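One structure below.
Of the protein chains in this complex, all but one are displayed in their positions.
Coming up: chain A.
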Amino acid sequence: MKKFLNDPEDFVDEMLDGIYRAHPQLTYVAEDRRCMVTAKPRTGKVGLATGGGSGHLPLFLGYVGEGMLDGAAVGGVFQSPSAEQMYEVTKHIDQGAGVVYIYGNYTGDIINFDMAAELADLDGIKVTQVVGNDDIASSIVGEEHKRRGVAGIFFVFKAAGAAAAEGLSLDEVTRIADKARLRTRTIGVALSSCVVPEIGHATFSIGPDEMEIGMGIHGEPGISRKKLAPADSVIDEMMERVFAEQSFSDRDEVAVLVNGLGGTPKEELYILFRRVSQLLGVRGVQAKHVWIGEFATAMEMAGASISILHLDEELDRLIGAPANTPFFSHYKA
């Protein structure tokens, strides 16, 4: 393992200390750095909270800011934050208009967010939940509720964040978040393992000439491991699975996220996007919004994921709306 560390046990807290020093628009509550909230709350707005394990930056906390989220509960590396931390964030970001939880479909996160919602309810805070499950490699069609949440949750944050910024109600923001969730599909591919700092060695082993399609962002097993193929063939195989689940008509519009998992250069991501764009073009589908870079990583894992959001008029407007967070800024074209 080669990492910049002091004591591995301090990994998350020192990372957070750095984040707060770098980004004064973020602060924390309950005297706990792991209870992150925006320093610039907007009165009367529906609050948006997320949470999850560390090790995925910019996910989750990187999207706390204008036009996106209001708070994030931060867990240990690949570990859920506690219900109490989520509850503290909830209490703080509620402006009387209610709070939407948007997080990934993982058992620990679900049970803790449910508990936090229960505690918030005792205080009269209305909470709704939208659980990201975009990873099509993690379960079959018909069993979507078992799918994990990965990079595609970015689109849910973006759409819901813009809806809340427009001043829409809790029910409307929830409906939009859920629509973005239902219209997003993601598939990933891994080339090398991640290393959890406190463990100190690779989470899984993979041969120097191998790839694994569908691997999860904590190293959960994917759907096929084989010899690394040329980039175009890798994308062809991945996108075939996406197209099998999303029925596009000529002139439909999509948002595309080509996400690096932490150890893959941007150059390679653009090579992947090139092929995604060609495949969309063949189907007459227009990539209306495109983002390429690191949005949801798995420590130093080499690899990438492709997320496709099937737009409609409403989602097009919200995805294109401005946002300004420490890790993501977007200005209206």
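The working rule: a contact is a pair of C-beta atoms (placed from the backbone, for glycine too) under 8 Å apart; a residue touches a chain by one contact, two chains touch by 3 or more; residues count from 1.
We adopt the following convention: contacts and distances are computed from a predicted model.
Taking the options "ATP-binding cassette domain-containing protein", "Dak phosphatase", "PTS sugar transporter subunit IIA" or "NADH-quinone oxidoreductase subunit M" in turn, only "Dak phosphatase" matches the UniProt protein name of the chain that is not displayed. Checked against the full complex, the candidates A:M15, A:A39, A:M115 or A:A202 give a single residue touching the omitted chain, namely A:M115. Here the missing chain is touched by one residue of A:S54, A:S82 or A:T174, and it is A:S82.
Considering the complete assembly, chain A touches the hidden chain via residues 82-84, 111-112, 114-115, 118-119, 122.
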